[in-house]
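What you see is the complex with one protein chain gone and the rest in place.
For chain A:
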Amino acid sequence: MQFMLLFSRQGKLRLQKWYVPLSDKEKKKITRELVQTVLARKPKMCSFLEWRDLKIIYKRYASLYFCCAIEDQDNELITLEIIHRYVELLDKYFGSVCELDIIFNFEKAYFILDEFLLGGEVQETSKKNVLKAIEQADLLQEEAETPRSVLEEIGLT
């Protein structure tokens, strides 16, 4: 996989993950072009399209579009299920995930994605194993922060 983009129906980018080196300018151009192309497609259309020399696989979940770019020899249907599994992971973690969760906890969305996909390839498909890794990290976070965050929030530090 070359990259994954999450964007809203209004065309706002919510998450971007690039697995190939590209300049910021190129990334912005690609994003603009793809968001426009995908949003212009009608609901019953096929989830795959050829774009430049890549294949774009996309699927809409509520207000969010998930969009992956894969190479010519990659498998379209399994990519569609990569998207679905990622949605399931987010859903399980946030408890019926919505766009807002991803906006406010974007860093978590990235962490979960890194556990699931690495370098554009599927790393771990077991939902349990992925969430276990994230859960462990959360535990570490709580241990580290509970004592100090109270002080911090009332501005004593």
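Assorted remarks:
Heads up, the rule we're going with is that contacts are C-beta pairs under 8 Å (C-beta built on N, C-alpha and C of every residue); 3 or more make two chains touch, one makes a residue touch a chain; residues count from 1.
What we mean here is this: contacts and distances are computed from a predicted model.
Here one chain is missing from view; checked against "Response regulatory domain-containing protein", "Acyl carrier protein", "Vang-like protein" or "AP-2 complex subunit alpha", UniProt names that protein "AP-2 complex subunit alpha".
Within the entire complex, the positions of chain A that touch the omitted partner chain are 13, 15-16, 19, 21, 24, 28, 42, 44-50, 52-54, 71-73, 75-78, 80-82, 84-85, 92-95, 101, 103-108, 110-111, 114, 118-129, 131, 133, 135-138, 140-142, 144-145, 148-149, 152-153, 157.
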